[in-house]
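Removed from the display is one protein chain of the complex; every other protein chain stays in position.
Read from first to last, the chains carry the letters A and B; within each, the first residue is number 1.
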Amino acid sequence: MAEKNLSSLSAANAVRIEALADSIGAKLHECYQCGKCTAGCPMAGSMDLMPRQVIRHLQLGLLDEALHSRAPWICATCYTCSARCPHDVPISELMEAVRQQAERAGIRPIRRSHLFTKYFLLPLKWFGKNHELTLTMFYNLASGRVLQHFSYLPAMLKGSKLKIFPARVKNREAVRRLMENCEREAERI
Amino acid sequence: MARTGVIICHCGSNIASVVDVERVALAAGQMPGVTYAATNKYTCSISGQDMIKQAIAEHELDRLVIASCTPRMHETTFRKMLTKTSINPYMLEIANIREQCSWVHTDKEKATEKAIDLVHMAVAKVLKDQPLFTSSIPVHKKCLVVGGGIAGIQAALDVAEAGYEVTLVEREPSIGGKMVMLDKTFPTLDCSACISTPKMAEAGAHPNIRLMTSCEISAVTGYIGNFQVTIRQKPRYVNHDTCTGCGLCEEKCPTKVTNLFDQSLSKRKAIYKLFPQAVPAKPVIDSEHCTMLKSGKCGLCSKLCPLGCINFEDQEDFITETFGAIVLATGYDLIDWAKAYPEYGGGKYANVISGLQFERLVNASGPTEGHIQRPGDGAEPKTVVIVKCVGSRDPAKAKAYCSRACCMYAAKHAHQILEKIEGSKVYVFYIDVRTPGKGYEEFYDKTRADGAVYIRGRVSKIYEEGGKLICKGEDTLIGKQVAVEADMVVLETAMEPAHGSTETAATAGVSADKDGWLTEAHPKLRPVETQTAGVYLCGTAQGPKDIPDTVAQASAAAAKVLGLLAKDELETSPMISVVDAPKCSGCGFCEQVCPVKAISMVDVPSMYNGKRVTRTVAQVNSGLCSGCGACSAACRTGCIDLLGFTNKQILEEVDALWQE
Partner (left out) sequence: MKYSYFPGCGMEATGIEYAKSLAFVNRAIGVEFIEIDDWNCCGATAGHSTSHELGMALPARNLALSEQQRPGMPIVVPCASCYSRMKYALQAAQGSENEKLSRLIGMPVSGAAEIVSIMEAYSDPVAAEAIKAAIKKPLDGLKVACYYGCLYTRPPKVTGMENCEDPQAMDELVRLTGAACVDWAFKTECCGAGHHVDLPAESKPLLYKIYKNARANGAQAIITACPMCMMNLDMRQGAVNMAYGEDFDLPVYFLTELLAVAMGAGFGECGVATHFHPAKKLLQNLINNKEVV
């Protein structure tokens, strides 16, 4: 691996990292790298950087490495790390903030997770509610996993667990506007 | 006409880099009553003091203002200097232009103006200063040591050896404290009991030491050299004057109670000695569990005792004695980890134990006679996990501080397991390994050579499955999750101040920090003194520490005590309250606000309209008055003044601030 020259990192980098930490009230210096977060993480086995290492990269100013990590996308936001951290560092929230920033920068280390979010929000914007069938159809086609979860279909239909027609909010306009407001607000920041 | 000298100190660059000291001196020279004004680079130095002495002689000065650091720092220095001059040491005012000016400001112009104001105020006050004279009080040459752990024992022995009487008060039925519970001590691995029990015996037998076990401090009044201390003797229900400690009562007592000395790993009787080598080697009855005391049934011990020592009617007793010095050695407890760490099972797994429990397990006089056996089933554990920093360095769950001794005793535990259990494996989870002591790092090296596997990472969770304790951690050095299936887990838990220690200290006028550790007078330069003169502290009462540091500090406290007791008399501060009796209305408000009970109301004869009457007025006990000024502030008629800080002086200072 290439050597990281820490003294050549730009000041702008530090400002971006500070803003990222500030946005969720995290104090990065409080982390003393004990690893209790990673030790209890249910998803760490699938991560390229351990949650602790994501923080370490941010502490050192290595923002790009953090943004390109798969870890924040694999994080299940179960908050086990945050609940056990000896310094109350909001690690789950930090992972989420990194993921959001990556997404906005067009960095998507796990395309499927990006697609899931995208197609979860699509029916939400149309109907105001989640619709499993719409989500599954779009997601399966876009991700190339056309038959994912197909085997569960009969049982789901039999138990009326799958709605063919989506449930809809009456004031769909309100929800759509709400979502657009949020998009604008997030971009502003 | 007053002849005031004003010295403005540079304090190197501490003051001079922010305050224009020459300008301050120039301004001071213009102030009314000032005869001489000059600056000095280091006023507190010998040469600085010489310069002042010279100026006093040359300019015939009769009072002095020094603008320098806080009076807490050098007021005593300068007063001492003045004793060698023609000026009374109390004709001195210090204007603090360092802590309250140069250190807290960056604007040089404004800081200089503020320094001039501060000097102006001090000059105004010094013009109203009166010469004051110290008096002296006798020193009661006897020392009280509170707490009979190794710190208290050491301090008591040192003072006693120097020839002074010592009373050693311990709330448990025996002295010995925590050290006597331990098996071996790091890094030398000498047997803890073998080195501490001789000291206990020595303290017990020393002609100058009076042991008072099962005792607590209930009240402290008085002042340095003359503390009146009330000690509560808890009922023991056994006459220790006649008891020979034969042990028959303990042997036959039918009631079994959880043995806290063994960290709940065994049972003891309701009439018991704390441990076999207890000093005094005589039993007491645990009133909470004795069936005779609870329900009037049994009384077996009383029937069996050949000397009739058992007395179920025993009552608590209060003894008041006078001491010249007090040493607080109240020690520590371990945190209740089960409450703080539900993720480690919260106490539901029998084989997850604390470090102190391990000490009892591995101790030859412990419940397993030194065989390391799991409390759950008595089996010998083959794989043991040691977790460090449980409650230490964890502000979210327990304590922010490092408990200082755990790194070393964790290494010792690892060593002992590997030594005693053939084929055993030990995994030590750590965050940092801290070994700053003589021979400590070498001991850590040795433990790794013994085969202990050190894993850098904090354990996230411990749970039981299939008869194993599964410890989940991360090896942060390889950046991977790791799990160890252990037979037993030892948690090296944080120290906290012994329960009740802050209350005991408060009784003696000593404060504690946010965690409850007792506060020393200065963290570096007065480490065993407290803000209350004549009260000293040592050992873990002051903060977590290991045995070598504890013993060193105990001897340091003893040295301070000896310095005090060696004096026949003590000078008292003349800056105390005085009552202008004719003006006093006798309302008694000052008596209520006085924190040291130095004020009492007395009847004095007086004349009213030509008749002899009796009036009630306030009177100040000059030995007790600490000079806090609360009475003066509270007095409605303005008849109480604090010498050195009279109302007139303070008003002059305030006036000076508003004069152009």
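As a convention for this text, a residue touches a chain if its C-beta (ideal position, glycine included) is under 8 Å from a C-beta of that chain, and two chains touch if they have at least 3 such contacts.
Predicted, not measured: the structure shown is a model, and the values here were computed from it.
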item	value
Residues of chain A in contact with the chain not shown	23-24, 42-43, 45-46, 74, 76-80, 82-83, 90, 92, 96-97, 99-100, 103, 110, 112-113, 115-117, 120-121, 124, 128-132, 135-136, 139, 143, 148-149, 152, 155-156, 158-163, 167, 169-171, 174-175, 177-179, 181-183, 185-186
Missing-chain contacts mapped onto chain B	342-343, 346, 348, 461, 463-466
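The criterion applied here is as follows: only the chains that are shown with their structure count from here on.
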item	value
Euclidean distance of C-alpha centroids - chain A vs chain B, Å	51
Touching residues (chain side chain A, partner chain B) in the complex	32-41, 44-45, 49-50, 52-53, 80, 84-88
For the chain B and chain A complex, residues of the former touching the latter	343, 389, 393-397, 431, 456-461, 472-476, 479-481
